[in-house]
Structures are given as C-alpha cells and as structure tokens.
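Omission of a single protein chain aside, the complex is shown with its protein chains in their original locations.
Chains: A, B and C, in written order; residue numbering restarts at 1 for each.
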Amino acid sequence: MSETHNGCEHGPHGYSDNKDAYLKRLRRIEGQVRGIERMVQEDKYCIDILTQVAAINKALHSVSTGLLEEHLRHCVVEAAHESERTGDSAAVDEKIAEATAAISRMMRS
Amino acid sequence: MSETHNGCEHGPHGYSDNKDAYLKRLRRIEGQVRGIERMVQEDKYCIDILTQVAAINKALHSVSTGLLEEHLRHCVVEAAHESERTGDSAAVDEKIAEATAAISRMMRS
Amino acid sequence: MSETHNGCEHGPHGYSDNKDAYLKRLRRIEGQVRGIERMVQEDKYCIDILTQVAAINKALHSVSTGLLEEHLRHCVVEAAHESERTGDSAAVDEKIAEATAAISRMMRS
Partner (left out) sequence: MSETHNGCEHGPHGYSDNKDAYLKRLRRIEGQVRGIERMVQEDKYCIDILTQVAAINKALHSVSTGLLEEHLRHCVVEAAHESERTGDSAAVDEKIAEATAAISRMMRS
C-alpha cells in the first residue's frame, strides 16, 4: 500500500461523491464472477465462459478508468494548485509518476 | 450463448479435470472483488484500489488462458481428429474461428 | 527463436497463402509508425499522437490474431492429425502450450 498520498491522504477522495455508484458496479462484478463459478460447476461450454470473463475484464477496466479520472480531477489537480502556492513542483510530479505507473499496470493487466 | 459446440457439446469439457482448481481460483477472485468493495467503502487511496483492480484483471486473464489451453487441447484436437475421419474440415475450421474470436475479445478486454 | 516447430518447421506456414496480404498490412503499419515520427517532429498535440499509437496497436493485434488463427488451422491441426497416426499426443500438446504462451504474451503487450 502506498504511503505517499499526501494531499489526498485524509479522504474524502476523488471517487467519494460517487461511492454508492462504484459499490453498485463492484457488486455487479462480484455477481458476474459468481456467475462464472456456476458456469464452471455446471460444465458450461469453455468459449461461453471466456466470453463472460472478457465481460468482467471490460467492466473492471471501466471502473479503473473512472477511478483514475476522478483521481486526476481531484488529487492531481489539488497537488498542482498546492505546487503553485508553494513554488515546489516535486509533490505534483510524484503524484503524476504514481498515476502513470498505475496506468501502465492497468495496460499490462 | 454459443449453440455450435458440437464435439464438445455434451461435457465433460477440457477444463473438467481441473474443475476444483478453477473454482478455487474463481472464489479467490470473488474475494478480491469484495476486498475492493471494502476499500471503496473505507475511502482507501484511489491508486491502491487501481493496483488491486489490475491484480484481478491479471488473475482473470490467467484463468482465461488456462481455459483456452484446455479448450484447444481437447475440443479443437478432438474436432481435428474427427475431421480426419470424416474428411470434412468444416467443423474444425469453425471451432478455430470461434476460439480466435474469443482470443480477440480477451485481448480487447 | 523457437527451435521446436516440428511439423511446421519446413514451410510453407499457415500464413503462406496470404503472405502478400500480410506484407501489405505490415507496410501500412510501418507507414503509420513513420506518420507518428512526423507528428513528433512537427510538435503535434500529445493526445492526437496517443490516438495514432492506439490505432497501430490495434492493427498489430489484428495481424497477430490472423497469424494465430492460421497457425491453429494449419500447424496445430496437422500436429493433431499426426498425433492420431502415431498415437503420441506429446507433439500436439507442445504446440498448444506454445500457442497459449504466445496468446498470453499478446494479452500482456
């Protein structure tokens, strides 16, 4: 777990306003995973299972993209404002490096 | 749902021998999704959530690749054997087109 | 470079019938890469460059999927036929493990 979320450390976070919507989407994804367990248990056709797994990956990518957008919109922009006040851009640079690393992990996953 | 799984239609399927292992992996993934719900609920840092989502995507891709390998090893090879007996390659060609379409969906998800 | 392509070792390969079509697609992709070099040289807007890079990745994935389908249709099916003649499934299992590893690399790239 990252320890460097200065600026956004003490919530609320970018996604806090839409917390309920995110929880709803995640619960639906949880249900989709359970659906795949059922398909495996009932010996469903492999290709149909693969199609459902791809649908979950897509839904998770969409959640990631949403969280990332709110992270940029709140934490990164806030860090940019702070850097302008203090004249020190190190914190915003760090936030952007961190976001880019997360994007890179998303692309390889 | 595909209706064309002749040859593999009436289980057992390629993955049947490892059904318990797949169910165990899927239940762990289900638990990971619940873990993310908890992180959202507890206002955890966005980037840490993104890292966990990437881990789930990776685990799902690994499940997909495993299922696909067993599908090729059983359903596609069986269709190839049958095509040699009957002299008709249409069925195996169809199975391969279907597998390729699944791979293509996996890559875009 | 793999040294284990028994069965398909001495061409022609699965893609040989469509060699000209593949070369044409690859030359177009080469041109798209040059187009991006030009955009960088002319200080084009970053987001527009990213859009073009995504288009190339998409075109390359489509080439990969095509090559893979022809590989399955020819090399893997041929290995399946041979395994039936010889009663030894090791060669076809190896081919499928190799194809699955390639798919896995494609998904992470």
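One rule holds for everything that comes next: contacts are C-beta pairs under 8 Å (C-beta built on N, C-alpha and C of every residue); 3 or more make two chains touch, one makes a residue touch a chain.
What you are looking at is a predicted structure, and each value in this text was computed from that prediction instead of being measured.
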>> Tell me which stretches of chain A touch the chain missing from the display.
In response: 61, 65, 68-69, 72-73, 76-77, 80-81, 83-84, 89, 92-93, 96-97, 99-100, 103-104, 106-108
> Mind pulling the chain C residues that touch the left-out chain?
Replying inline: 1-2, 5, 8-9, 11-16, 19, 22-23, 26-27, 29-30, 33-34, 36-37, 40-41, 43-51, 53-58, 60-61, 63-64, 67-68, 70-71, 75, 98-99, 102, 105-106, 108-109
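One rule holds for everything that comes next: only the chains that are shown with their structure count from here on.
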>> Distance between chain A and chain C based on Cα centroids, please, to the nearest Å.
In response: 31
> Using the average of all C-alpha atoms in each chain as its centre, how far is it in Å between chain B and chain C?
Replying inline: 21
> When the centre of a chain is set as the mean of its C-alpha atoms, what distance in Å lies between chain A and chain B?
Replying inline: 23
>> Where in chain A do residues touch at least two different other chains?
In response: 108
